[in-house]
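Apart from one protein chain that is not included, each protein chain of the complex appears where it belongs.
Read from first to last, the chains carry the letters A, B and C; within each, the first residue is number 1.
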Amino acid sequence: MKFLNKIIFFYYREYKLNLSGFQDILTNIIFFFVSILIFIFSIGPNKEIISLVGVGIVWTLLLLSSTLSLRKFYQDDFEDGNLLILHLNGLSFGFIAILKTFSHFFFVQVPFLLSIPIACILLNIANDKLIYLSASFGIGSLILSCLGSISSSMNLMNQRNFLLGSVIVMIFSVPVIIFSIGIINMEESFNSLINILFGILLIVFAINPWASGLCLKLSIENN
Amino acid sequence: MIIVKDLSVERLNKKIFENINLSVVSGNITILKGRNGSGKTTLIKAILNIIEPSVGSIYWKGKLLKKNLYDFYNNVTYIADRTSSLKKLTLKDNINIWKKLFLSNINNSQIEIALKTLKLDKYLNQKVGRLSLGETKKLEFLRLIIENKNLWILDEPLSNLDDDSIELMKQTFEDHCGKEGSIIFSSHQNPGIYVTDEINL
Amino acid sequence: MSLRFQRLLLILLTLVIILIAVLLILYNTRENVSYFYTPSEIDKSEIIINKTIRIGGFIENDSFNKISSSSFKFRITDEKASIPVSYNGILPDLFREGQGAVIEGAFNNNDVFNATNVFAKHDENYMPASIKEDLKDTGYWNKKYK
Partner (left out) sequence: MKFLVNPSKFNEIADYIFKPVLILSIILFALGLLFSLIISPDDYQQGSTVRIMYVHVPSAWLALLTYAIMTLYSIAALAFRIPFGFIFNTAVAPIGAVFTLICIVSGSLWGKPMWGTWWVWDARLTSVAILFIIYLIVIFMNLSFENRIVREKVVAIFILVGSVNLPIVKFSVDWWNTLHQPATISKFSKPSIDPSMMTPLIIMTFAFMMIGLAIAILRIKTEIISRKSNLG
């Protein structure tokens, strides 16, 4: 029972931390909408082209926006020494990684999920496509959070270029993009593609605690 | 409580310290003395089982530390040299988070008394970022009281504290040892605190 | 539970999850994301008129006739069944009889398949030009090839 309380109060801390700085989440969403705007200005207001390209734009921008907040994953807690205190509180590093991934999912990806309908209106994407888009992003965003957790834990001690983390996330999210766009455009093989995406989620979710946990342990050891 | 048997740690083939022997029984204070960079923090990290010692072993309540790590972590509070309070949040939020996260059974009155003695009660609704470094460090000690565990491990607790805060520190150390707790802390100055045993690095 | 046993359990759990995931992925690819049907796979009864599907096969020898500069009729086969196809548009340059091709389109009511686009790509067998010459001399090679 004690363990469950620890998890609940871990999320209380995350909630306080993220919702206090409300503007962090809002800036992510604003980044997402501004980049849509830029695409519209670059492609031109012609309805047909936009609806053809719209789904690709939405997904790419969702990916880019979720790599924005990689620094918030472990970097701040690591510098404060809070990561060590959480560990000394009885949570193993792998478990901290899982909790942090879900907290990144709730506080960064869910706002994007909620802003997809508006983006679809802007980009003149049909309604049935909207359902597929949110379904594929629902699973895809968790994969992106796991990849974000792995890449940001790798770059904790990387003083020189932190951008490497976003490149890692982007490279490993190629399958996510391919299958998600496949889901949206090919309605007839919907349930088999969703299962494939779910398979990828399972693999990445199984690797995440080991890879991130080991990197966190390393960084705290050699800090 | 803790017995350290001829512990030595190597980093990148450089010997940081070798065959350290220490036995901490409830009620005594150990000080780790040494100039900067002499490996005090590394020894503390070794005790907290964060670093693998190359030679030697550590026992907790008779058993090997690695074996019953969970019980060890339930009885230790670690205060690092950095302040772990969240700068963006107010003092009140930080205390709430600490109280909840460490499932501590401290009632609010005790926290009020501690805040008064640390002269931090008037900053309760201010953001921690606005406090001075010394005050944030004093806030860090509040965590000792909130967690209410019997082994305290502190890294450089007395750095950038003014005189009456150091006096206050001595007082809390003695109360804690009186209640069968034990303390290990490192310091590069000479604090003049009553110390049961000493390790020079 | 000792620490070591807990660790082992976690490793086992991870491997099981990865195994399930791999099986899930492999099962789903073969199941119905087939890229195209072959002529023999299409049985006439359950054809849904003008539902876009893809058919892959060889262009039947001397079934190719050009109606106008941009509309053609040919038959596509996999040596077991063959389907008449009508296509108007530009043919890819590698397109010729006996060559592999994948066409995309739909059946109209009198079961002629009118294709909307035709993919023909260099099939990956490498055969030395000299053998091509010998085949030509023996007349085994079809004259119409460029």
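Here is the rule we go by: contacts are C-beta pairs under 8 Å (C-beta built on N, C-alpha and C of every residue); 3 or more make two chains touch, one makes a residue touch a chain.
Values in this document were obtained by computation on a predicted structure and should not be read as measured data.
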Write down which of A:F107, A:F179 or A:F205 is the residue touching the left-out chain.
A:F179
Pick out the residues on chain A that sit against the missing chain.
150, 154, 157-161, 164, 167-168, 171-172, 174-175, 178-179, 182, 186, 200, 203, 207, 211, 214-215, 218-219, 222
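One rule holds for everything that comes next: only the chains that are shown with their structure count from here on.
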Most central chain, judged by mean Cα position vs. mean of all protein Cα atoms, is A
Return the distance between the CA-based centres of chain A and chain C, expressed in whole Å.
37
Chain B and chain C: spacing of chain centres that average the CA atoms, whole Å
70
At least two other chains touched by the same residue of chain C: list those residues.
none
Which chain B residues reach two or more other chains?
none
Note which residues of chain A are touching chain B in the complex, please.
2, 5-6, 9-10, 12-13, 16-17, 20-21, 79-82, 84-85, 88-90, 220-221
Chain B residues touching chain A - in the complex, by the definition given at the top:
45, 48, 50-51, 70, 73-74, 76, 78, 80, 82-86, 88-89, 93, 96-97, 100-103
Chain C partner, complex, touching residues on chain A are 94, 189, 192-193, 195-196, 198-203, 205-207, 209-210
